[in-house]
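All protein chains of the complex are present and in place, except for one that has been dropped.
Showing subunit A:
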Amino acid sequence: MLDVRNLDKSFGAIHVTRDVSFRLDKGERRVILGPNGAGKTTLFNLLAGEIAPDAGRILLDGRDITAAPVAERARLGLARSYQKNTLFDGLTVAENLGLAAAVASGATRSILRDALAAPAVRETVSEVAARLHLTPHLGAQVSAVSYGVRRQLEVGLALATRPRVILLDEPTSGIGPEMAHGFHHMLSSLPRDLTLLIVEHDMDLAFDVADRITVLNYGEVVFDGAPDDARNSALLRDIYLGSWENA
């Protein structure tokens, strides 16, 4: 589904992504771990097309998208959420989801019809809102809702585009354990044909959700394997987490 081959990126003298390769199969849920500064968000920005790699290739369903613009990748079914909320603060929760669904469905190209009133768009808004427990907040302006709701909406925007692959950048950062637990449950309940690539610091989520775990350190893949193997890896324990045994 998503094939990342020998991706490389430097900012001046700083080498942030070093020869990164991995392959995501359809429906696979992969969690990327790594300490701060390991290059996780840079990798996401490379995959989403927000920055261009110095070398390497990215293939989506066999199609080379390395040079494709951000919007084209999104239209091909590659959605992303951001580590820092990137929402439409002046709009309501429903309008945020509606806008995402409308762009994905092509309704924003029409000069005659109201994109947000289209039945398909409204259906998507209801469905995504129900899945993310956003229904009670649909009429509220984004700037007026809690951080946790905004965090859920951040993921909701990606889901509303009905993607095939979602890149989730630290979706539970800054939210309480109860909400994070609900989030694990939501991710597990997503259709199995949806492919997920998640950057996460929350170990519970990593081991709950992941089919495979990739660990980055100094921009380099230092581990790629099953969660159980990751849990037992001495190398990873040394470079990343002293407390893994308790996770």
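Here, a residue touches a chain if its C-beta (ideal position, glycine included) is under 8 Å from a C-beta of that chain, and two chains touch if they have at least 3 such contacts; residues count from 1.
Throughout what follows, contacts and distances are computed from a predicted model.
The complex appears with one chain absent; UniProt names that chain "Branched-chain amino acid ABC transporter permease" among the candidates "Branched-chain amino acid ABC transporter permease", "Phenylacetate-CoA oxygenase subunit PaaB", "Membrane protein" or "Alpha-D-ribose 1-methylphosphonate 5-phosphate C-P lyase". Contact with the omitted chain, checked across A:V16, A:V31, A:A107 or A:I198, is made by A:A107.
Within the full complex, the residue among A:R75, A:R131, A:H181 or A:R231 touching the omitted chain is A:R75. In the full complex, the hidden chain is touched by subunit A at residues 48, 50, 69-72, 74-75, 79-80, 86-91, 95, 98-100, 102-104, 107-116, 157, 161.
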